[in-house]
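I have placed the structure first, in the form of structure tokens, so that the comments after it can refer back to it.
Every protein chain but one is kept in place in this view of the complex.
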């Protein structure tokens, strides 16, 4: 009989090997020892130290799937899964998000599309955490709609001149460079907007003409810096072009898969973490003389949560499996993005209700997780955008 | 201080007078004594006797708001509310629906738009139950979209010749006449379909060319006869035209308000009835050694039901109040139609879950109410159509 | 005849069988709206940013406007009792857009003053109600404790007799105005050993400048402009005259006064839901995505239609509860079970809904919905208190279940 158990899985039914589990331990220790104790303070500071990036790099957590020749660990995608899962124990959505932008959003296009020089100049120092990266897609007037970006690069003799602006850019205040989506020629059709004529650039943030217009004040993820950027006659050399001119839309579509997938992994991990907090509280807290977990309504609430978390995790793992094998699983990725974004906020909200007044109070970490998790249904393509993708793939 | 209590209300906070409450008693007795005991058998027969119409007429229940000079009771709309509420105790959605078609869908346009002769010929015998009426709007290819009807009446020297078909016509198998929506001229624009050029007719079903193509086999409301009708060179006299030629769309839009409102009243009443069945069962049925109503999850389920029923009833009453005063409350009516259609099936479904296996069994009446109540989200304009109406009225 | 058929949709009505507001109330609404627009709304963004507002100035201005006395007799400086007038004020107060500000005003006028008015003697009213109506002092209501969230009978703050005085010890939390109130109506156990625990509780009015009282503000997800706090009472000595109502009557008083708390919360939440939906729609009409206004997408149109329908339903129930409450207050013979059900159901119908509307409002704003510079996020945070505060949704269901014998 055919076996459904991989030989090297350490737990039946799970995709992880011993190597992954040992990485899990290392990430968890870092998250619990070095992040969690500072999480509240960093939120209050509306900033966490750049040192976190360097420390993550030192520990090897920024290049888990990057080939060793660029300083990475050369692991498979399950290493990334492990990192994203365990980072939830750092209790800082802000740090998790910032690191995900660094390793799973802004830099994979460099590895995939970049020249050797670009890899040396940007990827290698990003893996060590010496350089901090951000990703520039969204614009003030083009939220979920990449095809409508207006930031333009004009060819000049010795490179390109970029004008425009970018919005909601995570790490944007502190980044050393930006992997940026720019229009290099008008779209073939209609109003000149559209998916054609878009290219990617690697832009150093210390260049003249690169401005951080403002640091945005967000309702959650407050330790993470989010910027509005503007570019005025920003001159970049020819070598700033990443990949093929005019292929940027396709390239960024590819990037978005990894972006959405890591956000989905993190969302499930966050939901699991919140479930555990709820479970713990339901055993400790008493009302009307008994633990609130003994009230059937709270018990069933927790089991509804456990079931949805359990189910969502399995679809995420299936999508990870495809991504790990190099498939372009746009359907599964859109599904897990949609599903887990809703899951994570729903779980946070249910756990808040379980905590009652204490859930609403800033004395307990529930309300912060609740605020943080709400971003998922907006960032990386809203729920509505994911539904558009899925329904189009169904031929609708 | 201003008083919020009408002087003649018999219960504080309720809109009913003593007169209404006495009518309520009469309807309830009829429903409990003469309908409920036969309901199961009629469902099995897929028919209930025509006698039910005549008995309802005899008791005065078919002309509650019709002026006395046409044989009615000359009451206000709250009488209709009382009738619809108490008929739920007859446990026959089929009978409730058939009577509602007679008194609140097919005949109000006669009273409102008809000539004196039409009132004498159709309204008066409908109030007594001697003539049974049906309403012909929907067509096989125009479900929720009145403007797209294709049944046509062609002017001839001595009247009109009608060709076409109608679908899902309640009372259509047994009706003596049909209040019918017919296209009398092509619409002004586009493909000749559209809201203009539509008129109403009163058509005797015994005329040559009027065919009951088939009696439809439905999943619920099985004692009620639903027909597909077809018309082949059906000749009607000039006097068959109801109201003004070409004004039929407006007239039927008006009719739909009363149709949706009575369906909403019935839906809430049905939901209330189901809630009471659930409450009763939750006290009687034991599991794990105690009444299932003592399990918190079932308790909260019932209270969720009670709350939604309670809230929906209040909006229905507000809409009834407007209708009673002659307002064209299209927004409120669409809202109560949408809300109560969802409510009544949701309640039936929750009560089925409470009943467990017995809810699924035909030994108990729960599964029939469940099937019956599902029609509301489809008939009289689907949920989706109501949302279109409401959003358009919000300027969207 | 058909030619005369007027199919103009109606938008508002005042009928004979379902009356609520009278003409005088609509006149009052205009002046309430103007007051809110002129005196409060212009400051809200600055106050919210500072998470503070000038207590005395605001309470006195509102008091001088007459808005704190609508429910109370002229004898004590009020203009009522007219609960409907106060309902109009609550509806208009929502236009401040700050649930935290409204909560502080409400904890004073709808809770603390209400208890004094309904359960106090003339001496209490002279001392607390009259200056309270004028906005000269600020009150709070102290029931909830750290260890007893929704379980009133389970409170442990206690008062022991010492000669003619009572000496109070315990802790209260989640008390709106608790961080800065001048006085508080406090639920304490005066007879912790009572066989009937419902007779164990009494109410006191306690001045917060007495020795042994500590007040501390709480930081919360929302209502950040409110001065919700916790209070400690260490051997706080009060005279016997500080007792509100009869000894052992506290539980009953609390249960009776819950009716208005729930009605007022329902009015606030259903009105806030309506305002928030309007703001969401306005934004959706203006903001474009994929080259069209967001409001032109069918999924948003239908979502707005669903929300509008749910708001209408919840508001209809709220008005029903309000009608019953007013009838009850004006000497009509209202079935107490019907009143209890209507008020608990109204709270249950409105609070989660108001939050869900706010959540959709955030969603329609996209990335901007997550930004502090837009008020959407604040409405969303603020609205989340509703299903928790004033008795959680779960507690409402428990209360309702009791009325059905479950």
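Each chain carries a letter (A, B and C) given by its place in the written order, and its residues are counted from 1.
We take it that a contact is a pair of C-beta atoms (placed from the backbone, for glycine too) under 8 Å apart; a residue touches a chain by one contact, two chains touch by 3 or more.
Owing to the predicted nature of the structure, the values given are computational and were not obtained by experimental measurement.
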item	value
Of A:133, A:167, A:330 or A:351, the residue in touch with the unshown chain	A:330
Option from B:250, B:277, B:299 or B:371 whose C-beta touches the chain left out	B:371
For chain C, residues in touch with the removed chain	297-299, 302
For chain A, residues in touch with the removed chain	1-6, 9, 11-13, 15, 78, 113, 243-244, 247, 250-251, 253-254, 279, 282-283, 293-294, 299-300, 302-304, 306-308, 310-312, 314-315, 317-318, 321-322, 324-325, 327-332, 335, 338-339, 384, 386-388, 390-391, 393-396
Chain B, residues in touch with the chain not shown (by the definition above)	138, 141, 143-145, 148, 167-168, 191, 193, 216-220, 286-289, 297-298, 349, 352-353, 356-357, 359-363, 367, 370-371, 374-375, 377-379, 382-384, 387
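The rule is short, and it goes like this: only the chains that are shown with their structure count from here on.
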item	value
Contact-richer chain pair (by C-beta pairs counted) among B-C and A-C	B-C
Maximum centroid distance from chain A, chain identifier (CA atoms)	B
Interchain centroid distance [CA atoms averaged], chain A/chain B, Å	53
Whole-Å gap between the CA centroids of chain A and chain C	40
Chain C, residues touching no fewer than two other chains	394
For chain A, residues contacting two or more additional chains	297
